[in-house]
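One protein chain is absent from this view; the other protein chains keep their places.
When the chains are written out, they are named A, B and C in that same order, and each has its own residue count from 1.
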Amino acid sequence: MSKVAIIGVGHVGAQVAADMVLRGTASELVLIDKNDKKALAEYYDLTDQQALTREQTVVTTVPYTQNWDTLADCDVIVVAAGNIELTRQDGADRLAELPNSAQIVRDIVPKIKASGFDGIVINITNPCDVVATYLQQQIGLYTNQVIGTGTTLDTARMKRAVSTFFKCNMADVSGFVLGEHGETQFTAWSTVAVAGVPITHAAESSNIKLEDLKEEARLGGWHIMAGKGFTSNGIGLTATVLTEAVLNDMRQAFPLSAYDAEKQIYIGQVTRIGKKGVLTHVDVKLTPDEQAAFDASAAAIQHNFSLI
Amino acid sequence: MSKVAIIGVGHVGAQVAADMVLRGTASELVLIDKNDKKALAEYYDLTDQQALTREQTVVTTVPYTQNWDTLADCDVIVVAAGNIELTRQDGADRLAELPNSAQIVRDIVPKIKASGFDGIVINITNPCDVVATYLQQQIGLYTNQVIGTGTTLDTARMKRAVSTFFKCNMADVSGFVLGEHGETQFTAWSTVAVAGVPITHAAESSNIKLEDLKEEARLGGWHIMAGKGFTSNGIGLTATVLTEAVLNDMRQAFPLSAYDAEKQIYIGQVTRIGKKGVLTHVDVKLTPDEQAAFDASAAAIQHNFSLI
Amino acid sequence: MSKVAIIGVGHVGAQVAADMVLRGTASELVLIDKNDKKALAEYYDLTDQQALTREQTVVTTVPYTQNWDTLADCDVIVVAAGNIELTRQDGADRLAELPNSAQIVRDIVPKIKASGFDGIVINITNPCDVVATYLQQQIGLYTNQVIGTGTTLDTARMKRAVSTFFKCNMADVSGFVLGEHGETQFTAWSTVAVAGVPITHAAESSNIKLEDLKEEARLGGWHIMAGKGFTSNGIGLTATVLTEAVLNDMRQAFPLSAYDAEKQIYIGQVTRIGKKGVLTHVDVKLTPDEQAAFDASAAAIQHNFSLI
Partner (left out) sequence: MSKVAIIGVGHVGAQVAADMVLRGTASELVLIDKNDKKALAEYYDLTDQQALTREQTVVTTVPYTQNWDTLADCDVIVVAAGNIELTRQDGADRLAELPNSAQIVRDIVPKIKASGFDGIVINITNPCDVVATYLQQQIGLYTNQVIGTGTTLDTARMKRAVSTFFKCNMADVSGFVLGEHGETQFTAWSTVAVAGVPITHAAESSNIKLEDLKEEARLGGWHIMAGKGFTSNGIGLTATVLTEAVLNDMRQAFPLSAYDAEKQIYIGQVTRIGKKGVLTHVDVKLTPDEQAAFDASAAAIQHNFSLI
């Protein structure tokens, strides 16, 4: 029996729930939202859906009572609360969500603590790295018990852009986008390969510039925001896959947001996870330029964290 | 190679697309929307997602050009265009969408016909039975080539309500909701059983009234509309499962909306489908009361169809 | 984290393991066989396989040491030990395996008890009902903690035969084969329906005799034994699906072998299971003839049990 709670079932949290139910990720799934009616709506819609497939997951919600005690025996809590509208305002980026997100952390942490929860927290709420840092600090769990989805989504976008150019399946593309899940992120091109061929080599023979691929990856996210006002599918499956890695002790590495003891903040880095949360950081060899980009990105997160 | 097109990627069409990609329903999926940016956004979000799973489905869209020629070799077209806002207005039901939906049919049918498409159409657009009738009439495909999702979703809701009361898995509940996907639908209780025990028998020993179960099923849909303003997960998987039944020639029966030669409209009835669309109507034995309810529901659809 | 052990990885146990790994049934799977080399071979073959899919299940084995302590924290033990060769001898049926199977029970029960295991046992070893009875008696777990695969497989064969005749998907066929997983089993035709139409009704209009369908179902099993010398796929997925119903607390009903307090043996009956094992027996209404067949089948199992 595995039990997962999703806090916040807006566009993103609802998609995480839908993915988990379709994949049978957990045997029990708890939906919590400050808007009880929204959680109840998702509960009903998801259970309707299950009549058409295998009902492997029991979906529950805690409407009306807001009784958070059910978190006590959860294996994983996915934090998906937030207000994407703040990002969509002209000229705003994920950082615009910070004050609201920080307030959310202050609201939910006492309830999580009161429940006696001692599992793994996976944060989606933006700005992801700063909020993960704040969540871990406030909630008092060990740093290995709290992670953020980080640049796992950005890595997916890089793979999409690269595979589109090379007309290949995304499974053929390996490598990582690292740093902040935000403006200062960078693609560690030295880690990227297409079917085992380093992209620096592949790009040479094909006259594509890496910067163009990066731009194409970035534009994808922009198109999604422009067209639907939020992103849901990519981030939804990101959180789902990380949850499965924890629940099944998969010992798999992702470019997720994890605590950096030296920088004292959370930041996107290659991290292997399992049932205890973070197992180890993978010491990917970066070029000096990439390392500088990582340091700059960490500094940006540190700065943003100081704004709380 | 199987190819599916979804026309209209609002809340419902986008969820159909997400389900199909997660399940690997088709090898190619085409997204079309009158709002090119919306289709493009879903295309990018879904392909981001695929980098985290197996990229088994090639997702494409036809933005900017609105070149519908790609429908020519589609096996299935899912029609999910519509405007749910019209249903949400005070006192409105699915019928409130009729004028807009009829206009949509008039808009898209010439484009579908021009493409030379000769596969199966699965209609979701509400009012489902009336629109399916109109689509078939306008598009000129054989009646077995056009179906509507009909009361398959309502049947799922009935199963949810029944299984909740009997504390059992929804797979233990068999039986059908039939008639209009709308107010005049009815549960054919004589067909409903729980793990092989007729519900009329099971209900007796448990002091539950069938009308209460029906009300609970109906309330579920109401809660979804009230909480999120639309329904997506249940209807999304309904269309997905029907599409898979066609693509894989599954010869499986569903309470979907199919043409009734006697009533000369589409209506929810137990219908077996495969790669040719409708294979046969299943002659479920209804009680006289149920038959009367079916006839009344058919009359309501006929009346609504006359309003176009 | 869910943990399942399979005792005996011959043709059947190996297929159970393969199905569980492909479906991600459990997060840990332990393979045990009296022949260490066989368990080790399956361990290696299954992990090779996992490199080509998602490695969601950790497969382990206890070779050389035969250290059964690992059973202590298992959620489910599948007992698949046995010697199918004994059934294949001329004129023999599943009963021919009894002396050998009883010895297996006497061999493994002390080891299971010594481990402190307190989960659910799912027995496949034939004769299934007698061995389940003996296992429960010897191991001292509550009767709800021990089940046998029983007539779930025979029900699958009935569905295959019926769906073949009616040219429909097996999902359209509901109903149960009950009684002994052996010669005295019977199809409770009063429970069988095709897309909601009672088969007694459907058969009338199609000139098929129910006895012919029963014979066709039986012949299927015979063809399998004749052609490959054992059966594996049907029984493998049977055990897998029952295990999933337990691990995910699915509260789903199956015609499995469960303890009958009145008859004091295990016998195939409609039984709802979840994480505690048996939740309830479903009181399917049998015709007088069917009830007589059930009683006769129970008497046969009682007799066979007395032979141990």
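By our rule, a residue touches a chain if its C-beta (ideal position, glycine included) is under 8 Å from a C-beta of that chain, and two chains touch if they have at least 3 such contacts.
Note that the structure is predicted; figures quoted are calculated from it, not measured.
A.B. asks: Using the touch definition from the header, name the shown chains in contact with the chain that isn't displayed.
C.D. replies: So, spelled out: the chain left out of view touches A, B, C.
A.B. asks: Have a look at A:Asn35, A:Asn100, A:Asn169 or A:Gln302 and name the one touching the chain we're not showing.
C.D. replies: Going through A:Asn35, A:Asn100, A:Asn169 or A:Gln302 one by one, A:Asn169 is the residue touching the chain not shown.
A.B. asks: Going by the contact rule already stated, which one of C:Gly119, C:Gly234 or C:Gly268 would touch the omitted chain in the full complex?
C.D. replies: Considering the complete complex, C:Gly234 is the one touching the chain left out.
A.B. asks: Which parts of chain C face the unshown chain closely enough to count as touching?
C.D. replies: Within chain C, the residues that touch the unshown chain are 14-15, 18-19, 21-23, 35, 37-42, 44-55, 152-153, 155-157, 159-160, 163, 169-171, 173, 220-221, 223-228, 231-234, 236-238, 241.
A.B. asks: Can you list where chain B touches the absent chain?
C.D. replies: 1-2, 24, 27-28, 55-58, 244, 247-250, 275
A.B. asks: Spell out, residue by residue, where the missing chain touches chain A.
C.D. replies: With respect to the unshown chain, the touching residues of chain A are 167-169, 171-172, 174-176, 191, 193-198, 201, 245, 250-253, 270, 272, 282-285.
Definition applied: only the chains that are shown with their structure count from here on.
A.B. asks: Tell me, which chains sit next to both chain A and chain B?
C.D. replies: Common contact partners of chain A and chain B, which must touch each of the two, are C.
A.B. asks: Work out the mean Cα position per chain and let me know which chain is farthest from chain C.
C.D. replies: Relative to chain C, the chain with the farthest C-alpha centre is A.
A.B. asks: Over half shared numbers or under half: where do the identical copies chain B and chain C land at their interface, same or different?
C.D. replies: same
A.B. asks: As a quick test, compute the distance in whole Å between the mean CA positions of chain A and chain B.
C.D. replies: Computed value for the inter-centroid distance: 33 Å.
A.B. asks: Averaged over CA atoms, how far is the centre of chain A from the centre of chain C? Could you give it in whole Å?
C.D. replies: 41
A.B. asks: Could you state the distance in Å from the CA-based centre of chain B to that of chain C?
C.D. replies: A distance of 37 Å separates the two centres.
A.B. asks: Can you tell me which residues of chain C touch two or more of the remaining chains?
C.D. replies: Where chain C meets two or more other chains at a single residue, that happens at 250.
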